[in-house]
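Before any comments, here is the structure.
The complex is shown incomplete by one protein chain, all other protein chains being positioned as in the whole.
Per-chain numbering from 1; labels A, B, C, D and E assigned in written order.
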Amino acid sequence: MHRVTVKRKEHFNAAHRLHNPNWTDEKNEEVFDKCNNPNWHGHNYEVIVSLTGEVDPETGYVYDMKKLSDLIKSQVLNRFDHKNLNLDTEEFKNLNPTAENIVKVIYDLLRDKIEEKYEMKITLYETERNFVEYPA
Amino acid sequence: MHRVTVKRKEHFNAAHRLHNPNWTDEKNEEVFDKCNNPNWHGHNYEVIVSLTGEVDPETGYVYDMKKLSDLIKSQVLNRFDHKNLNLDTEEFKNLNPTAENIVKVIYDLLRDKIEEKYEMKITLYETERNFVEYPA
Amino acid sequence: MHRVTVKRKEHFNAAHRLHNPNWTDEKNEEVFDKCNNPNWHGHNYEVIVSLTGEVDPETGYVYDMKKLSDLIKSQVLNRFDHKNLNLDTEEFKNLNPTAENIVKVIYDLLRDKIEEKYEMKITLYETERNFVEYPA
Amino acid sequence: MHRVTVKRKEHFNAAHRLHNPNWTDEKNEEVFDKCNNPNWHGHNYEVIVSLTGEVDPETGYVYDMKKLSDLIKSQVLNRFDHKNLNLDTEEFKNLNPTAENIVKVIYDLLRDKIEEKYEMKITLYETERNFVEYPA
Amino acid sequence: MHRVTVKRKEHFNAAHRLHNPNWTDEKNEEVFDKCNNPNWHGHNYEVIVSLTGEVDPETGYVYDMKKLSDLIKSQVLNRFDHKNLNLDTEEFKNLNPTAENIVKVIYDLLRDKIEEKYEMKITLYETERNFVEYPA
Partner (left out) sequence: MHRVTVKRKEHFNAAHRLHNPNWTDEKNEEVFDKCNNPNWHGHNYEVIVSLTGEVDPETGYVYDMKKLSDLIKSQVLNRFDHKNLNLDTEEFKNLNPTAENIVKVIYDLLRDKIEEKYEMKITLYETERNFVEYPA
């Protein structure tokens, strides 16, 4: 038996604002600059879910890509697509929606829906030039 | 002398909401669906400005790409990047920020900064799968 | 009112074989080379549908992109996705499935579902390096 | 001396069918869905070969990219390009040509042509949205 | 019979310098800035050749893509790939190698190798963000 990593890419569009409520407006603007705009801005996010596991000799699959795509839709896209991350979601009510925090939230939303035997990694593109991976 | 089309690509990130204030909420939701979210959503917009004109025999240029890039920055990116198109801009205070309307606004913002002798066309990507061109 | 071109990209995966039944096997192999493989080969096709028309002042739309996407799915993807173009489709039973012929078939399948007032153009990528447009 | 990973991307187009001959037709269709089409479908596959090793101080190379490209052509592309993986190849006569199995076959075809001192990894894109890596 | 545009993409890597020998060094630096570096710089150029013509009912082809690819190789890539455009080519000995001039030179090199009945257009990417088309 051989272990393979399989990857599925999906996307969602969302608005957000970077802001720390414990700071003054001046400090927020200094640190987060344009991303602190109180009226929000937004992105086309691309998310790649990687699962590593053994190839099932009956199917030749590590994981059914259709099932993985459906899971990403139900757990991630339905929550975040065409939403304001700060206002419309439970996850970012009290958590700054930086790419670093979003990628971990996505990991946590998927982790307990996928059997322990699979290693999981998430890559999140905020723009073509800025992207993150978790776990590191 | 030969005529060439030169193209320059830039990008900006913005939030927006599709909404017609003359309609009921029900009709707005029916027509604009997820794009009508009152809390906004957003995109990474890619904009391509095309200029057609004669190649200057002294420079070998139709138009200086550095100058074109600076013009797109001053006229378009500074206005729209990291902004809420509906709330933060004059242009979309009373105009629905669909891709079709944004592309024409960008054209108009650039048209009178560029000499008449150049034909101009704008391509705007709202997502990798949805994009528009003006004039048609 | 202003006229804009709107574009929607979709994709499908299919098998095909290039073959002219009026020719000898030798001539078929000479002309179509590897694409004549009697056991088929295949591609990830990308299709872009462009519609040009006036922007509706009520919606700010030329055409609802969700409706266009659904139409491409019902008319094109459901017919061709994960199919053998030569064996599984009416359209290519007696028509060689070259990119040039596929792009016209897609145009014809969509043309009478979309009002006459819209100009339509189809771009079809067979590979990243070979692609076609119709009408020219 | 420093160790670097070098990567070379190539592509091939092929037809395939996912099928387990030990199962009923019903079970095959249930598990493999559209990918079980008895008349085949196909893909543009992108393959990336990664080699990790020490940089030769004489050449500044880990591995000659021209030599690697030629090796991928002779070992992989000549075997699979414009072929039906199930019918035209020895490798998939009795092995289901899922991305997970193809990526391991490619690894094995290259592994004994490349000196042991190089670590090797293969990435295979079946579509832009589905891709795999081996070893994991 | 129907008319289709077929497109083939190829690439080459070259060094160049933008310079007008009739100008002072100061003026050259003022106009061409970093592109005037006397020690050269370079690009990965992508070239797309578009041919428009009638689809041959026997082949289903407008033009054999293999033949077009070979022609681009013999006429364009063999001349310019891994070359210094200013020093190594006849075409740019006395012509400033701007994208605008390169695209016309490529057009002229291909035009008389391709029958008159085909319309031809060339697109040249100097970078992902700067590209040109000829004829306009």
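Here are a few things to note about the model shown:
We adopt the following convention: a residue touches a chain if its C-beta (ideal position, glycine included) is under 8 Å from a C-beta of that chain, and two chains touch if they have at least 3 such contacts.
A quick note: this is a predicted structure, and the numbers were derived from the prediction, not measured.
In the complete complex, the hidden chain is touched by one of A:Asn39, A:Ser69 or A:Asn101, namely A:Asn101. Within the complete assembly, A:Glu133 is the residue of A:Glu29, A:Asp81 or A:Glu133 that touches the hidden chain. Residues 18, 20, 22, 31-33, 95-101, 103-104, 128-136 of subunit A touch the missing chain (whole complex, contact as defined above).
Counting over the whole complex, subunit D has residues 2-10, 52-53, 55, 58-62, 64-66, 119 touching the chain that is not drawn. Contact between subunit E and the unshown chain involves residues 11, 13-16, 34-35, 37, 39-44, 81-84, 87-88, 127-128.
Operating definition for what follows: only the chains that are shown with their structure count from here on.
Repeating the B-C interface, with the same residue numbers in over half of the contact pairs, is the pair B-E out of C-D, B-E or A-B. Between subunit B and subunit D, the centres computed from C-alpha atoms are 41 Å apart. Shared contact sites, meaning residues of subunit A that touch two or more other chains, are absent.
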